[in-house]
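Encoded as structure tokens, the structure appears first; notes follow it.
Of the protein chains in this complex, one is absent; all others appear in place.
Naming follows writing order (A and B), and every chain is counted from residue 1.
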Amino acid sequence: MSSHPIAERITREVGGKVTIEQVTEDIIFAAVSRDNLVEATQYIRDQLGGRFIISAGTDKRGLSGCYEVSDIFGLDRDKTFLRLRTEVEPTDPRIDSITSLIPGANWSEREVRDMIGVEPVGHPDPRRLVLPDDWPQDLYPLRKDFPYNRRPEPVPEARPNLRRPPEDSSVLPIGPFFPTLEEPVFINLFVNGEQIVGMDYRGFFNHRGVEKMGEAALTYNQVPFLAERICGICGFVHSTGYCQAVEVAAEIQVPARARYLRSLLLEAERIHSHLLWTGLACHFIGFDTLFMQTWRIREPLMWLMEFITGNRKTYGMNLIGGVSRDLPEGSEARLLTVIDKIEKEATAAVDAILGDGSLRARLQGSGVLSREEAQAICVVGPTARGSGVAIDARADHPYAAYGELDFQVCVEEGGDNWARTMVRIRELMESIQIVRQVLARMPKGPILAEVKDIPPKREGLTSVEAPRGEVHHYVLTGTGQQAYRWRLRAPSYANLQAIPTMLQGMTIADAPITIGSLDPCFSCTERVAVIDQQSGLTRVYRQEELLEQYRGRFR
Amino acid sequence: MFENVISELKEVVFCLRAGQVTLGYPFQPHPPEPGFRGVPRLDMQKCIGCGACANACAPRLITLSDRDGYRTLEFDLARCTNCARCRDVCPEQALTMSQQFETAAPSLRDLRITLQLRLVSCRECGAVIETQRMARKVLDKLPEPLGLSPQEVSWLDLCLDCKRTRAMAEAVLAKEV
Partner (left out) sequence: MTNRLLNWCFKKSIWVYHANAGSCNGCDIEILDVLTPYYDCERFGIKLVHTPRHADALLVTGPVTRQVRERLLRLYEAVPDPKLVIAVGTCASGGGIWFDSYATCGGLDKVLPVNIYIPGCPPRPEAILYGVAEALGLVPAQVEAQTYVEA
């Protein structure tokens, strides 16, 4: 077993409670008993500076006779992941909640309860999160004895478990079908005349059972195509994440050209996603001219991706061990032409709007998320970088070709909507520069490693920087060409938890752009979680503002 | 205030410079790029019914069933995600991804392909061995002259279980066992 300085430190300082099971160059696999979980979590958070990523609940009754809950942390400064697992007896499926220590773990624990049935004791909000309202109680889809295609009878008269509004307040419901919402999501705003006194949220309308299908219905090489359809904008990120997790687990060496190709496609996805976001953000605030123009700038890139990969959005290139197709003849020249044009036009567009006073007024000073709040809630991506938290999976946990490329991590200090906008615009320009680098440095050679067998019972973890933030995939390999467990965490899963904090002290009119500044992808999140109600979320705004905002929605 | 006016002027110039970009579609065709993965096309003459595509297909829209001397392959293209795995794994290159994308249909029946191929059955027990086209393919690949004894040639239309039973029986008779 190779050594790792952090692993040695853990053994030295808390070796009696936390056992190191296995160590690679950048992953530490550790175990802790149920009784010591909270203390170990505190140690990781405070002494090691760990950032909570996700919890994975696995039904290992067939392997080791118990359930297992794994908490995954990112030790970003040290370029390492830490997986801490706890075994839970099936006769007593409970575990201590760590949400009081790490607010960002709120949703993960509820999801583990919904899907595996392990109850988080002491959780501040133990409501159903993921499963549909009419799903029967005591039926847990990710248990191994639940077939992936079983559709139980709906529970009659099922209603979402929403909080009651406080006294003297009325409810302003938004969704699930709503003009500015691209995805179904349900938000209840509690308003009291001139004050917003709280909100409640019921999401997960996009829950399609992705993880269960990846384990039970599909084989290793079919899952990248499933992963690509988790999200309609950052699909390639998910298929890369899954392939990388399996490759880490099975120790498959991906050829250099394949890694560079993956980086190329990932950056192209980032460019079109940031242009798309800029357009949508302008659409939210009513600036339709720029919406049309940014999408016009973006369109040639979509045609180019159709030329390179065969489809505008679902590239279908990833397989375990590399990519399945190489760049067609003439791709490099065309790619350079297109991104040169995009760079010129995007610069001109940004230059035109930077002086726009009304835009600045809408975006500056609204939706503020301080650095401390960003770190406590464990947000990722431009949401974090806009608040001064310099995390970026491409730099902290290098994957594909990023270890060999030079690029900047774009950070702004403002923490408001304007800062997040600037982060994305700067990243767009940076991505263009990265694409040029990749094309210049791409080596020749094979594009797909030969994969004979994927051994069972191996674990792999990987992070990929999506346009919205860090996407994390965890795979436990199984027998018979299928994974045993696949857990994925989309960036919006973490970022959406910051909404109550960001909306504090805001008008309703600024709510869509604030939520939009997170660039939420509800289908990525796939189990969008409920936001904690924060009473005391007050802001005095005039009645006319409220009515105007409401009317303005139905343009 | 002045800054505002300048930026608005810049926005106007930006839009004017872009001009009108609307494509002529649908009055003029806008064909996709070469290499576009449109709806799959099956060459009914080349398909040998091996089922490799069914194994690879992620939406599992390809089903094979054997009945009454025919193997039926059904492609339910409404579910097709255009990933082209079927094309990649087909040993006969019978599947290609066409350039066709105008595939809207009022009924799902219009998006189905059904192919029925004759089967070869074991002359001893009647179990299905493979399709006739697969059998012919195997024969085509075997070198001429066949290095098999006349008896072994006569076993070519037996299923694996019957072959084994026969081989065992022959070995016992010849007192090799």
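The definition used in the following text is that a contact is a pair of C-beta atoms (placed from the backbone, for glycine too) under 8 Å apart; a residue touches a chain by one contact, two chains touch by 3 or more.
The shown structure was predicted, so the numbers you read here are calculated from the model rather than taken from an experiment.
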item: Absent-chain contact - pick from A:206, A:366 or A:517; value: A:206
item: Residue in contact with the excluded chain [from A:312, A:325 or A:485]; value: A:312
item: Residue numbers in subunit B that touch the chain omitted from display; value: 18, 20-23, 25-26, 30, 32, 39, 42, 44, 58-59, 61, 70, 76-83, 100-118, 132-133
item: Missing-chain contacts mapped onto subunit A; value: 131-135, 141, 146, 148-152, 154, 176-177, 179, 181-184, 204-210, 212-213, 217, 225-226, 229-233, 235, 276, 292-293, 295-296, 299, 302, 311-314, 521-523, 553-555
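Going forward, only the chains that are shown with their structure count from here on.
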item: Subunit A-subunit B separation of Cα centroids, rounded to whole Å; value: 35
item: Residues on subunit A engaged by subunit B in the complex (per definition of touch); value: 217-218, 221-222, 225-226, 229, 289-290, 293, 296, 303, 306-311, 314, 316, 324, 328, 345, 348-349, 351-358
item: Contact set on subunit B toward subunit A in their complex; value: 1, 3-4, 6-8, 10-11, 13-15, 18, 21, 32-37, 56-58, 60, 81-85, 88, 97
